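Every protein chain except one is present and positioned as in the full complex.
Entry: chain A
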Amino acid sequence: MPLLTVNEAIGQAIAEEMRRDSRVLIFGEGTATKHPELVSEFGSARVRNTPLAEGIIAGTAAGAAATGLRPIVDLLFAPFLCFAMDELVNSAGKLRYMSGGQFAFPMVALAMTGGGWTVGAQHNHNLEAWFVHSPGLKVVMPSTPADFKGLMQAAIRDENPVLFFVDLALAFVPGEVPEGDVLVPLGQAAIRREGSDVTLVSYAKTVHTCLQAAETLAEEGISAEVLDLRTLKPLDTESILRSVRKTGRLVVVHEAAAPCGVGAEVAALVAAEAFADLKAPVVRITGPDAPAPSSYPLEQAFIPQPDAISAAARRLVALGLPVSAPGSAG
């Protein structure tokens, strides 16, 4: 199986979908410049550079999606989405409902985020939960090259607006990616490692951090299950509950800050639906409630580390010992 980086996997998915469906087009800041291969295959009408103006990029995508096209827009860095909130949230997310179902918005908005590049808080803000909180949108944040391809294909074929977040630290990591259709359904989590003592729920690059922690825990005789959410909305509640019912312990890990984050949603779900199965409190290991730093050591401190996760799991397994407070990072 060919090895592709995440960026290559996304590019392959987009090219295959554009080949399959002439209504698919892509535009954004530097899109045509960065993808000459797409321009030469599909032409400059379907692969476009845009002004540096996120509002009109997202609004044009929403307007085009509602009237017969299937646009993909690259909005570059997640903090830039602040300029496109009206178009994404008020238009793409709401106008289907508000029109009584007259319109659909089959579009994908791509944005990068996450620590690892020391780009600072105006290029790095894990704001994916904002969109989970907005009706009508779907939110995807994969962790492996194969999933980036499969989820991108599924997102392009979906009839709804999909926010597709790329964790920067993963962008150039190679992995096996099958050729052709590798559709990964939206809303389906993946078990990355099976275990029986504690469930580690995560998404994006911290899935790999959880896998490292699970390795350490295994050496100590603690069996950790690692669940990769992949899609944050719709959330695969069944997979979360199935795992927690099995292990009775839950650590939720993400780089985004804790308050009202995906971890809070997962914890609330488990509290409501699997309370009787819990053997210990639910713990979140997250980035701090602070802007993302630029300085390398600060950024490393910002990103959840394997030791913090394994320590939390260890405490949960050894019942009666105190657990770390929400919001603490490694």
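Simple rule for what comes next: a residue touches a chain if its C-beta (ideal position, glycine included) is under 8 Å from a C-beta of that chain, and two chains touch if they have at least 3 such contacts; residues count from 1.
As a convention for this text, contacts and distances are computed from a predicted model.
Q: Just to verify: the chain that's not displayed, which of "ABC transporter substrate-binding protein", "Stage III sporulation protein AB", "Acetoin:2,6-dichlorophenolindophenol oxidoreductase subunit alpha" or "Putative zinc-finger domain-containing protein" does UniProt list as its protein name?
A: Hidden chain identified via UniProt as "Acetoin:2,6-dichlorophenolindophenol oxidoreductase subunit alpha".
Q: Of A:G11, A:G28, A:G136 or A:G248, which sits in contact with the chain we cannot see?
A: Looking across A:G11, A:G28, A:G136 or A:G248, the contact with the absent chain belongs to A:G136.
Q: Looking beyond the chains shown, say which of A:A15, A:A32 or A:I56 touches the absent one.
A: Per the contact definition at the top, the residue touching the missing chain is A:I56.
Q: Looking at A:E8, A:D74 or A:E87, which residue reaches the missing chain?
A: A:E87
Q: Spell out, residue by residue, where the missing chain touches chain A.
A: 23, 25, 45-46, 48, 50-51, 53, 55-56, 58-69, 71, 86-87, 90-91, 95-106, 135-136, 138, 159-160
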